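One structure below.
The complex appears here minus one protein chain, its other protein chains still in place.
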Amino acid sequence: MTLLDALLFLPLAGFALLLFLPRAQSENIRLTALAVSLAVFLGSLGLPFLFETLSTDFVWIESPNIHYHVSLDGISLWLVLLTTVLTPIAILISWRSIQDRIKEYYAFLLLLEFGLIGVFIAQDLFLFYVFWEVSLVPMYFLIGIWGHERRIYAAVKFFLFTMAGSVLMLAAIIYLYNKAETFDYALILQALSTGKLALSAAEQMALFLAFFLAFAIKVPLFPLHTWLPDAHVEAPTAGSVMLAAVMLKMGTYGIIHFCVPMFPRAAHECAPWIVKLAIIGIVYGALVALVQPNMKKLVAYSSVSHLGFVVLGIFSFTQQGMDGAVYQMLNHGISTGALFVLVGFMYERRHSLEIADYGGVAPYAPWLSTVFLITTLASIGLPTLNNFVGEFLVLQGAAIANFKWAVYAALGVILSACYMLWLYQRTFYGEASEVIKHHMPDLTGREWAAMLPLLLLMVWMGTYTKTFLPPISASTARILVGTESSKRIRVAAPRANTLLAKEAADVR
Amino acid sequence: METFSFYAFAVLVLGGAILTITRRSAVHSAISLIVSLVGVAGLYLLQQAEFLFAVQIVLYIGGIMVLFLFVIMLVNLDEAAKERQFNGQWLIALICATVVGLQVAWFMTKGAGALKLAQVPVAAAQTGAPVSPGNVEAIADVLFSEYLLPFEVASVLLLVAVVGSVVMAKKRI
Partner (left out) sequence: MSVDDAIRFLPELILILAATLIMVCDPLTSTHRKSTLAVLAFVALLAALAATAYSSTDPGKAFFGMIVVDGFATFFRAIVIVVGLLTVLSSNRFLEREGANSGEFYALLLFSISGQSMMAASNELIILFIGLEISSIASYVMAGFLRDDSRANESALKYFLLGSFASAFLLYGIALVYGVTGATNLSDIGSRMQPDSLLGGVAAALMFVGFGFKISGAPFQMWAPDVYQGAPTPVTAFLSAGPKAAAFAVFVRVFTVAFGNIGDRWEPLIWISALLSMTIGNFAALGQTNVKRMLAYSSIAHAGYVLVAITARSESGVAAVMFYLGAYALMNVGAFTVVGHISRKGERYLRVEDLSGLGVRQPLTAAMFSIFLLSFIGVPLTAGFFGKFYIFKAALQSDLIWLTVLGLLNSAVAAYYYLRVLVVMYMQEPGEAVNEVEPLSPALRLSLICSAAGTLILGIFPSGALHFAVKSAVLK
């Protein structure tokens, strides 16, 4: 039993504990949930120092050979930390806004944390699938029970989209198992790279697409994104935060951790198409965000745009691009998470998400405005704040791979400044209505407690990347070497040849 | 003699069957059916299947046909007689009959070797054993040794059927 297992099962224990607490003691329930999530967070602070040594592997089911195998690499390390940071925040921001069925609410939040941590640390494909689906259930309930008016539609849509994608992934996982006789990711990867497990080009492509579809829906990659605005808008604040900040990363993590290393050749073949979709997503998401009258929807579409950068970075197959993609995953988690938190604060005060209902908030809630401004600036990629680093790296990587990609993607950066600043202007400046004057108190202590860590991280990640980048680079370099070498080995195949030639021409 | 009896019984079977489906009066149909069943019983006897012969007489003619007649007597026959005769699906019936006929023909050619029961007395006669009076012993032998379990369990089936019909028919549970 290592620290990692403890961190994984602590939320589950908290979930069980909450179920047995009496319904009436709502304050105790909140405190218990907060205590559990804080304990997980504090524990997870040890991960950056230990992560390479933490690994547990034992047999869960003998036949088929399924292991409980968890460990961390430089990418999943930060994603786990992202989860453990955001869960206490999600609990804090729900303190007053959730008054109905409190017990179940916090229980589901902890169950969600369990599922999310599991997804990022599972090293057995079967175990990964289990956590992938398990994380779906609490989110479904969070949206469906505590969401806004169209919550049921959004919850069902969310569940069905993810389910439809993941069943094909299950088929692919089983197919791989039947070939490799193991679910263990490292062993499969090894068998694939040594040629012990030989897949034909068609098989590789089919398996790649089956995995990729599941992940692309989760990311979400244009045009599979339609569930996302609904789910984000209808979810309660904490749900939106966890969904945007962490759950979307399940998709990009899956792509970078499973899809690309296992099927490098198919990934290279598909890359031009996927990149096109990513760029369309970047521009399209930004344009749609520009015209949204609803704050949450605006942030949701901005996510489509930001996640496009991540996919672009991954499929540029350059060191910078991949590093940037992973960094951008974390950045998006922090800054978009913060944006959702802030929008939630405003909703609690004004009970509206329509931008038109705000205006002139700044004089009445100066601290709220300041925090919102910093978050906005972070989100549009101001230097010294976190997003800048990620976007810069992704654009650099894209430029190395194909300069045109960088040009188009940069459009998204410009547009993001447009929609975010315009949002800020319409909300915080201008004439304040009577309601705003009387119902816009400034940040409370609890709200500060939720926001401060995020602000701190924005600055930290924007100024001192040395804390975060080295482990990421180590992992992405490994992935890159794996994919490049397999690409080179298979250069002899006629198809890859023409593809490479074409790519070389493109670069020129 | 055997050929003659075979054709006589065959005429009974077929004639009875044709009369059964063409008579307008239900009672006449039922009586024709009895004639047909008697013919079948005769054929069994010709095959030296005395047990089946007895069962045919006791069960079908004695039991089931009497039940038929009861039902016919209980329902209103005058009404039924006035109604148009029901033969709208003759095409499907014809197809079914043809398929069944073909299958039977297939059996005759391919499956003859499989009919073991009929050969039992012959085999006994060849080995010089005392001439058996028929296959009743043979059946009893099998029924109370190899097929003991189905034979006993069939009684459970009958019990369930009786219980079930009583439950369904009883006024108050």
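Miscellaneous remarks
The chains carry the letters A and B, assigned in the order they are written, with residues numbered from 1 in each.
By definition in this document, a contact is a pair of C-beta atoms (placed from the backbone, for glycine too) under 8 Å apart; a residue touches a chain by one contact, two chains touch by 3 or more.
In this text the structure is predicted, and so the values were computed from the model without any measurement.
Per the touch definition above, the residue from A:50, A:164 or A:474 contacting the chain not shown is A:164. Taking the complete complex into account, A:136 is the one of A:136, A:457 or A:479 that touches the chain left out.
Between the chain not shown and the residues A:3, A:21, A:38 or A:174, the one that touches is A:174. By the touch definition given at the top, subunit A reaches the unshown chain through residues 61-64, 101, 104, 129-131, 133-134, 136-137, 140-141, 144-145, 151-152, 155-156, 159-160, 163-164, 167-168, 170-171, 174-175, 177-178. Mapped onto subunit B, contacts with the missing chain fall at residues 103, 106-107, 110-111, 113-116, 145-150, 153-154, 156-157, 159-161, 163-164, 167-168, 173.
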